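Here is the structure we will look at, set down as structure tokens.
All protein chains but one are shown in place.
Naming follows writing order (A, B and C), and every chain is counted from residue 1.
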Amino acid sequence: MLNAKLATQSHPNHNTLVKLSDNVTFGARELVIIGGPCAVENRRQMELVAQQLQHAPVQALRGGVFKPRTSPYSFQGLGVEGLEILSEVRSRYNLPVITEVMTIDQIESLAPHGDMLQVGSRNMQNFDLLKALGQIDKPVLLKRGLAATLEEFVMAAEYILSHGNSQVVLCERGIRSFDNFTRNVLDLGAVVALKQLTHLPVIVDPSHAVGKRELVAPLAKAAVACGADGLMIECHPEPEKSVSDARQALSLDDMVDLVESLRPVAVAVGRQIAEPLNLPQLAIAS
Amino acid sequence: MLNAKLATQSHPNHNTLVKLSDNVTFGARELVIIGGPCAVENRRQMELVAQQLQHAPVQALRGGVFKPRTSPYSFQGLGVEGLEILSEVRSRYNLPVITEVMTIDQIESLAPHGDMLQVGSRNMQNFDLLKALGQIDKPVLLKRGLAATLEEFVMAAEYILSHGNSQVVLCERGIRSFDNFTRNVLDLGAVVALKQLTHLPVIVDPSHAVGKRELVAPLAKAAVACGADGLMIECHPEPEKSVSDARQALSLDDMVDLVESLRPVAVAVGRQIAEPLNLPQLAIAS
Amino acid sequence: MLNAKLATQSHPNHNTLVKLSDNVTFGARELVIIGGPCAVENRRQMELVAQQLQHAPVQALRGGVFKPRTSPYSFQGLGVEGLEILSEVRSRYNLPVITEVMTIDQIESLAPHGDMLQVGSRNMQNFDLLKALGQIDKPVLLKRGLAATLEEFVMAAEYILSHGNSQVVLCERGIRSFDNFTRNVLDLGAVVALKQLTHLPVIVDPSHAVGKRELVAPLAKAAVACGADGLMIECHPEPEKSVSDARQALSLDDMVDLVESLRPVAVAVGRQIAEPLNLPQLAIAS
Partner (left out) sequence: MLNAKLATQSHPNHNTLVKLSDNVTFGARELVIIGGPCAVENRRQMELVAQQLQHAPVQALRGGVFKPRTSPYSFQGLGVEGLEILSEVRSRYNLPVITEVMTIDQIESLAPHGDMLQVGSRNMQNFDLLKALGQIDKPVLLKRGLAATLEEFVMAAEYILSHGNSQVVLCERGIRSFDNFTRNVLDLGAVVALKQLTHLPVIVDPSHAVGKRELVAPLAKAAVACGADGLMIECHPEPEKSVSDARQALSLDDMVDLVESLRPVAVAVGRQIAEPLNLPQLAIAS
């Protein structure tokens, strides 16, 4: 390992807590479950997600408005229009929001609307973006690059930490391999190693890792069992109509069931997941 | 997927049970935990392993007498001498034994001493060996190749099944990747996929997957959580003195602790692990 | 392949020519050889490089002033000071200059000093940077990502093309693999495939691919033999003192010898390399 003096474990029992909102903290005994679609598509979609998942409960919503896409001709995200949707849903349902930042100049426009900014896999070594995120006062979710070594991943976090922002959460989301049965290979050994090497919270995104919804729930349980501090799960009111990654999103009902099934696993390893909530049902904007 | 007509799932609720001994069956509600060293080194070593692990309990012992080694100058296993040790320990402690077969002509000599023959990663596509194992009446543990796709892995099992032996257990043991922080990458997505694609029991070897003992226990829990039917864990009375793979073996005390810690995880996903036993202490041969 | 309508081959005999200067064009019969250090370190270093390599000759100089580095504590490049050095050497020796751009806002400052802007491997899918480069009137050298599929690589070029800039040259520079004897694996199959799939010039960087100088020359010959339109070779007046990638840089003498040895290979496949020049020797600034 290179000299990642800020990210690496200086004291075996020290764990950094990253606060997402008054009630939600990464790295604590209670896990953080993040749900939502790959991309914000319209207000109704996000309302449906929030309304149903708040009972599960999830602790935060995800949804991209700026989308990195392989093809320039694919849907690139709603942009500013999407930000307004995120803001409305966030305040109406009182759920923190995590959304992806792709460029330095998006930071300013995203900051008022999101509680945490996500750096996607393709930008894990966009060093100038990392430096800029090191200068803001907002948590950063750093996803592992598609073929990033653990050293490169930790060093990418070190870029943010060394520029002044200590609120970094790492996210394992699958790495490239020779086998294309699953989209990527979920590397839970990396999660275990990162928990030992660093003091940062580590969460897992099994949806992007495997790319097939029928594999997501068992891997989510595995992630909890090996010590992950949270999960990011892709779900959608109508998965088959998702504008991107339709093959991997869970339905909202399946997402609720998944959270339920994770509770005993969390307890088995000394962690916990919030109990289901019974909140008033709000009318969905059409 | 190719036409793996015998290995693939014909009925969603059909699971093959592979019987290792009167009391031990792969694929049942109770998981099968296999412990032992990489290589049989001497009788005292194997007695120490058996004596301590029978209380954990483990359901079977592992130990190689024919060892595939990268270098022709490395220890190649005790050979026939090792077989006698395996036989003695097996009958003294009433524990089934799993040992590796490397060539067709070893089958005959190994069969009386082992309850299950293991095909190592490097031989997963040694097709003539697979055909020969298809013609015996003994369970086969088939380890995934270092860079085998799921299709190739399932088809290797199909070689054994199609030659008449239906007692096949698959074992995920990590695949090659670009990152050498862990020795290999444990691919639990493969375990989930194999449980859905095939009706065969699937177990996990986290020791060879990661190659560092401090990462083994959390990954063993993850394997149980995602639905594995058993585990193969490398352990040794004095790990640092192991003739091979010293860096990854657990001590026997750590192995006992691991089994203990797995019980609640198994229960959390609807499975179980045998309760600790209090058996008479036998004197160890010096 | 996705619909890369601008990058893919519409007519089997159409090849795009990308002009670097009045005398240097990528994609023509004559190959383009680019030499220089990984990073601009000081004026003397760049003068020594230019003075010796102009005779080889090389057709262009490389040298980074903004450097993407795994660690935030490593040398990050000379920045603006380096740009002035590049400008001086470029006009004094009449050699076009290629230098790396890492962010959108660097484009404006780099444009007057470089003849071609390079997008590094880590930024191949920095889509906003690609879009911005699509809007300038200057050639772009796009390096393949460390684990980018051919489809992703071609689609990254399509981002630039579809935003209005047709002057794109692709560069294969090695991909990640399980073997760390060489730093990466040079994928010449990709070069052949890209020449067939697209109409864009394709060059090869064997230095970063293998990371060991003793392997560079034979691979440079291989790249020419399989149809590459040019080469980018790392070289340094004192390789062992290079601030980065010291292990892979050639000495200037070795670089001159390499160009010499490539000539017959180019001719053997119907291409050519410029003849050695005898130019006046300029005094080196101390």
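Note that in this section a residue touches a chain if its C-beta (ideal position, glycine included) is under 8 Å from a C-beta of that chain, and two chains touch if they have at least 3 such contacts.
Predicted model only: the values in this text are computed from it and were never measured.
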item: Touching partners, among the displayed chains, of the absent chain; value: A, B, C
item: Contact with the hidden chain (one of B:R29, B:R69 or B:K241); value: B:R69
item: Candidates C:A28, C:L48, C:I107 or C:A222 - the one touching the absent chain; value: C:A222
item: Sole residue of B:A28, B:L48, B:I107 or B:A147 that reaches the chain not shown, by the stated touch rule; value: B:A147
item: Those residues of chain C which, in the complete complex, touch the missing chain; value: 147, 149-151, 175-182, 185-193, 195-196, 209-210, 212, 214-215, 218-219, 221-227, 264-265, 267-269
item: Where the missing chain touches chain A, by residue; value: 147, 176-178, 180
item: Where the missing chain touches chain B, by residue; value: 2-4, 68-73, 102-105, 122-123, 125-128, 131, 146-147, 151-152, 155, 158-159, 162-163, 176
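In this section, only the chains that are shown with their structure count from here on.
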item: Chain-level touch network, classified as line, ring, star, complete or other; value: complete
item: Central subunit by CA centre of mass proxy; value: A
item: Turn needed to bring chain A onto chain B - CA fit, degrees, nearest 5; value: 180
item: Between chain A and chain B, centroid-to-centroid distance (C-alpha), Å; value: 35
item: Distance from the mean Cα position of chain C to that of chain B, given in whole angstrom; value: 50
item: For chain B, residues that touch 2 or more chains besides their own; value: 147, 176-178, 180
